[in-house]
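For this depiction, one protein chain was excluded, whereas all remaining protein chains were kept in their positions.
Going by the order they are written in, the chains are A, B and C; count residues from 1 in each one.
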Amino acid sequence: MDLLEYQAKELFRAMGIPVLPSQRIERPKDLKGLIIPYPVVLKSQVYSGERGRVGGVRFVENTIDAIAAAQTIFNLSIMGEYPKVLLAEAKYDADQEFYLAITLNRSVRRPVLLGSQKGGIDVEMAIDQMQHVVVEQEFSAYYARRLALKMGLEGKLIESVSSVVEKMYQLFVQNDLDLIEINPLGVSTTGEVMALDGKISVNDDAWARHPHLDALIAKLEGSSPQSSPMSIVPMESDGQIAIVCNGAGLTMATMDLVYQAGGKPISFLNIGSETRADFSPAQLKHHLKDGLDQLTQNKQVKVVLINLISNLVPCDEVAEIIASSVKRHVPKTNSLKRIRPDTLIAQATRSPAMVVRLVGSECERAQSRLASNQISLLDNLDEAVTQAVSLAKVGRG
Amino acid sequence: MDLLEYQAKELFRAMGIPVLPSQRIERPKDLKGLIIPYPVVLKSQVYSGERGRVGGVRFVENTIDAIAAAQTIFNLSIMGEYPKVLLAEAKYDADQEFYLAITLNRSVRRPVLLGSQKGGIDVEMAIDQMQHVVVEQEFSAYYARRLALKMGLEGKLIESVSSVVEKMYQLFVQNDLDLIEINPLGVSTTGEVMALDGKISVNDDAWARHPHLDALIAKLEGSSPQSSPMSIVPMESDGQIAIVCNGAGLTMATMDLVYQAGGKPISFLNIGSETRADFSPAQLKHHLKDGLDQLTQNKQVKVVLINLISNLVPCDEVAEIIASSVKRHVPKTNSLKRIRPDTLIAQATRSPAMVVRLVGSECERAQSRLASNQISLLDNLDEAVTQAVSLAKVGRG
Amino acid sequence: MNFTPQNRVLIQGIAEPLATVHALHMKRYGTHVVAGVSPGYGGTKVHEIPVFDLVEMALSAVGEIDTTIIFTHPYAALDAALEAIAAGIRQIVLITEGIPPLDMVKLLRKAEMTETLVVGPNSPGVIVPGQLLLGIHPVEFYTPGSVGLISRSGTLTYEIARELTLAGLGQSMGVCIGGDAIMGSSFPQWLEIMDEDEHTEIIVLVGEIGGDSEEAAAHYIAEAIDKPVVAYVAGQTAPKGRRVGHAGAIIASQISTLGSEIGTAVSKITAFERANIPVANYPSQIPTLVKKALRLPTKHSNV
Partner (left out) sequence: MNFTPQNRVLIQGIAEPLATVHALHMKRYGTHVVAGVSPGYGGTKVHEIPVFDLVEMALSAVGEIDTTIIFTHPYAALDAALEAIAAGIRQIVLITEGIPPLDMVKLLRKAEMTETLVVGPNSPGVIVPGQLLLGIHPVEFYTPGSVGLISRSGTLTYEIARELTLAGLGQSMGVCIGGDAIMGSSFPQWLEIMDEDEHTEIIVLVGEIGGDSEEAAAHYIAEAIDKPVVAYVAGQTAPKGRRVGHAGAIIASQISTLGSEIGTAVSKITAFERANIPVANYPSQIPTLVKKALRLPTKHSNV
């Protein structure tokens, strides 16, 4: 889960990483109450990067210009996203701009400190000169100094930059971050450093143990582009086949097979593996039911391809859920009311076709349960995929 | 540096250790604005323990009784200390009272978790049944469970007590504590736990790196019974000899010698060893000068015994400071004004005698510098002590 | 390392519903589940397995333990694993999904120092068909044989085990190193174990997108593995930057400004091909490639 720049900077400030005086602007007229003296920088608070290049960052000299600029930024979509908030920040004259970051390196299975003297917008330069320090054992300040020296710093800059890296590391471990980045870290002619822009990404699995972060983002609740692990993920907008699997590897293998067979997935749903601590057969069934209900209501879905390898839930119980779902969504007169008029015109009111591949215990019972709903059960994955693709092609006409 | 109960409980609350609703009472009339429902417990906020036994804790049922009780407690001295603040806290019906603490064990050089099912006021019982768990490697929750099990807990109490111990440990390391103690930890009939009284002692050497603790105690600034390491420490109120040394071991050896020779120290001053990172010859000289100025102004001091083993500061420079101090404090007519009238009557206006034992470089120069002020310099410690004691006896007449 | 039927097994978090079910499955498969640990449940029994409040109490009651299988809540898993290591256990299987990555970093620093094998997290564990089940693999898909199966994903492992079994190819061992971003044991570790295992004739390595484990494995195979290896990579068509389920199976440079092609299926398949390792295009092609590598008659030549 990503934080917005101003949220990241609140964490920076609390940890003692130097940041400029700034104010959150929720509507242009907030600028009338600005306490920071002009000139001021107005920055669009969006999750995507690149805002600088497309006009999401503007320097202003007075209130009139500021309000005009704020209106423009509030109405500027950056990668499809409109800001809910701007950040008004004092202007800073940096002599140099450095790049600093900490992230987890999966290969060495350790946090790694990253730094370059060439920060700012010119990312290519930063990458070319990027220095890496792996935090092999428990962190201590010397790792940060090692980075500063690899970056080629000398004299007092060694301590001032490594002290920022130390504090970044504290934020990194205290909040279970996937990434903390300062780019640029402004360096003044006198060697003073300042975090001019910041990015923080919190690990999704660890989020729940940091309740103070909820408070930090509370004002903008629901605005982060995070998807729950159990939600339907869209793929191709002109696809026809929805894929339902349990487990990430199986889901990916299934979508690969669909493409290989000439099909086009519209979305997928991974109803979760059995390694979740809160896993229960009841929960798995619940996810499956919910997912099928949603998918069958999307009239762009021609075929639902279900591929489940069930361990703890017997296949006949899975079949029961599929059968009930199909039954519920056989179009009835009154169900038409819930369909949007345009969909109603564009699409027939039929339900998507179901292709079910199930392996596990009680497969025969599952087969007979599904047969009573005119659904055939397959145990061969390749065949199931072939069937789903050909059904999708038939339905296309 | 010790914290008061209410300060400790603020830290408990922030860490998620269960505490009762409470309010700080700075004067009896604050009780009119009490939000906590009666019955309420009023507790004297003093540093010394034992307050329960001497009437510093009172249960009250209504505002009239509460104000009366508060007046009594504010006027009750506990081990010589009057409270600046009371804590008004909800009443709790504990079914059992446990003892929990974490401190550093010097022998094993590790933190140790302590616990007993017999907490509360009956400390003897707690000690008899005290269980210890040494935190050998980096802490993890299983150390806390180990304590809970050694304490003889079963079922859900294992988790609820060990969870409190975990949070105590977090406070312990995050704030560099010498001691964190919950006594008693109340346990209700339903197995719910509650920190009813708490004690926290912060390590003096680490205090400076925890600025948030300054904020916690800011309202009662200066009220903690902490002495700066460089201050004069009183010993016997009827003593005559003030001891000035550098280094703790030498100071102790010198006071032992004074007693052995039949003398009685009135106070001592350790001007510090040369292992302090901020040590400098200038600073050592400054401490010596300040200390001598203070000691010579105390007219109860008959003899100042100076015993310094100087490493970096040549003896002649030390002698110079002693000589100037003596010179400054030779009684002058105008200096009498600064002496309190009672002291003036009880004591003659003479300065204390100086016995100086110095070893290190440039001793001969030191000797001649002191000789010009009629002070003899000794290099034998035993002789210096003998001389100081006999001068003190002469002066007693 | 010990993967014999003599392995003495502990289950941490045994009072969790999922653990209770799998404890029974393991026992039924013949695994020596000698004790369970769940704080607060000391003195009870789960399927006749004695339960203790602490690992050290289990050890002093039942004697030596070789492996622990951890089913606790993800935020309690680090502590459970450290408790096991402190008690001297040197094989750990982390079933639990969603352990915070920095907890894994802490655990792995300790595990490396104590030479502890950590399988997982987010893993169904290890199965030696017909002999030993250290985890939650559904046993019906496996049959004893000579194919060593290494994978990153649970259900996909079962799928491939099933394909092998249906093709008459039994397995010497099946292991899933886990689907999270930070993993305990690695592909090279298991390649080495299976290269040395006398029952294994060929190794099937099932990779997926994300990270560079497959690239590292390809390099290691070329350098150090004598037995034939067949590979497969899932996720060739997975949408970029979206999490399919595994925290680890995601193609997206974590550092916004550092684009990188490591982690894609193309990069992985290329690495295998450069190391002369045959790569299956889809799961059911794996048995064919295995037979070819072992010079066994394949389906086609059979027909």
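The rule is short, and it goes like this: a residue touches a chain if its C-beta (ideal position, glycine included) is under 8 Å from a C-beta of that chain, and two chains touch if they have at least 3 such contacts.
This is a predicted model, so every value here is computed, not measured.
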Q: Identify the visible chains that the left-out chain touches across the whole complex.
A: A, B
Q) For the full complex, which residue in B:Asp30, B:Glu81 or B:Asp204 touches the chain that was left out? A) B:Asp204
Q: Tell me which residue among A:Glu159, A:Glu192 or A:Asp382 touches the hidden chain in the full complex.
A: A:Glu159
**Q.** Selected residue (touches chain absent from view) among B:Val85, B:Ala242, B:Leu257 or B:Leu292
**A.** B:Leu257
Q.
Considering the complete complex, identify which of B:Gly56, B:Gly272 or B:Pro352 is in touch with the unshown chain.
A. B:Gly272
Q: May I ask you to list the residues on chain A that touch the chain which is not drawn?
A: 137, 140-142, 145-146, 149, 154-156, 158-159, 162
Q | Absent chain, residues of chain B that touch it | A | 49, 99, 101, 103-104, 106-107, 109-111, 114, 123, 126-127, 130, 137-138, 172-173, 176, 178-179, 181, 183, 199, 201, 203-206, 208-209, 227, 229, 233, 235, 245-253, 255-260, 265, 268, 270, 272-280, 309, 311-312, 359-361, 381-382
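FYI, only the chains that are shown with their structure count from here on.
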Q: Compute the centre of every chain as the mean of its C-alpha atoms, then state which one is farthest from the centre of chain A.
A: B
**Q.** Between chain B and chain C, centroid-to-centroid distance (C-alpha), Å
**A.** 57
